[in-house]
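Structure first, then comments.
Up next, subunit A:
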Amino acid sequence: MITNPNAYDLIIAILNAIGVYNIILGFFQDQGMEYVLRIIIVLVEVAVVVVFALVTVMFLSWLERKMFAVVQSRYGPMVTGPRGLFQPIADGIKLLGKEDIIPAKADRWIFTLAPFIVFVSVLLVFIPLPFGESLILSDLRVGLLYIIAISAITPVSILLAGWASNNKYSLMGAIRAVAQDISYTIPLAITAIAVVVFVGSLSTVDIVNAQQGYWFGFIPKWFIFLQPLGFILFLIACIAEMGRIPFDFQESEQELVAGFFTEYSGMKFAMFFLAEYAHLFAVSGIIVTIFLGGWTGPAIPLIPIQITSLIYFMIKTYAVIFFAMWLRDTVPRVRIDQLLHLGWKIMIPLALLNLLFAAFLVTFVVTAGVR
Partner candidate 1 sequence: METETLLLNMGPVHPSTHGVLRFKLRMDGEIIRDCQIVVGYLHRGTEKFGEMKTYLQFIPYTDRLDYIAAMPNNYAYVKAVEELAGIEVPQRAEYIRVLVMELNRVINHLVFMGSLLLDLGASTMIMYGFRERENALQLYESLCGARMTFNYIRPGGVREDLPDGFIPKLNEFIKDMEKRIVDYEELVNGNEIFLMRMKNIGVINAEEAINYGMTGPSMRGSGVDHDIRKLEPYSIYQDLDFKACMRREGDSYARYLVRVDEIRESLHILKQIVDKLPKGNTINQRYGFAPNTGAPSAVTSYFPRIFTPAEGEVYSRIEAPKGELGFFVASDGTTKPYRVKIRSPSFCNLVALPKMVLGLKIPDLIAAFGTIDIVLGDVDR
Partner candidate 2 sequence: MNSAEELKYLLPNSVVSVGVQTNKPQAVIRKEDFLKVAEKVKELGYDNLSVITGVDRVDRIEVIYNLFSYKKKQNLALKVVLDHRSPEVDSVTSIWKVADWLERETYDLVGVKFNGHPDLKRILLPEGWIGHPLRKDYDMNTEQFVTIGEDGEDIVSPDGSNLLRRK
């Protein structure tokens, strides 16, 4: 089986192109430590992704505040740096220097551990996310399953956080978060499977590759056109999964003060804050990958495909993020039982119907020669 190229291959290719790879490789081979080179390259990749995630989170928090402001006829952050661009940095510095409070009756270890689990689990989603042609940390053959599985860790850690805080609001927020995540992971998975039926592979790279090309010469072969219902279901499920308005029960401020992180302060709170925005980016990336053609787009001459694909991916992801923020500025929050009602009684049957429709399409239309 041919594996798709990933970022590791890309780095080696770049080193080769500059002509230094053999020298470095030779150096490590002389020492008999070829594996050290592999580790170094992997660490570089990880570092790039982590730095990218942090910068994105900072930018997103700024963007969200600006966006919020624009909708509401105001300016948003202005004083700190040009157009308030340094605002997230100031926030970060401040949160770094805040007192770290652990309530007396809290479960000390779990209370400390929970924010780290949330943050790490969100970062793990970045592994199989194709940012561009061969710009992927690792092309897992079970990529989609991996993403769904990893996102299921988040509610566990939220439950830990809510339970360990020994606060009634935290506990209720945590219980709500778990109920919500469980009921939305199922339609999420079923809709994703409908796409897998078309592709025949769980690998995210394969999913993107299957969306290259055009029907009739101008409609891109994105799954949103084959699966409009699936896309809407997936989008709703993703917003619920992220816990954003209209589904932000875990921290619904007017009801539960600050939900599961009511008792958190300082850096631990910052971890939740970072995880929230990193999650927003990751989930938007997944939506783009599955339904909006990933990094595909018309090629531009003279520019390497790695760069153009990255740009296409970013544009699409930010469009999805924009939509999520736009929706947040507009609608109120639904009630928790209405949310569960929507999840179990409407979305799951529709998702199953959508799966059936996909199977029908694959069997009778696609095999008949459209693809």
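Basis for inclusion: all candidates are chains of the complex that A comes from, given by their letters.
In this text, a contact is a pair of C-beta atoms (placed from the backbone, for glycine too) under 8 Å apart; a residue touches a chain by one contact, two chains touch by 3 or more; residues count from 1.
This one's a predicted model, so the numbers in the text were calculated from it and none came from an experiment.
Asker: Pick the one that touches subunit A in this complex: which of 1 or 2 is it?
Answerer: 1
Asker: What does subunit A use to touch candidate 1 in their complex?
Answerer: 68, 71-74, 168, 172, 245-246, 248, 252-257, 329-338
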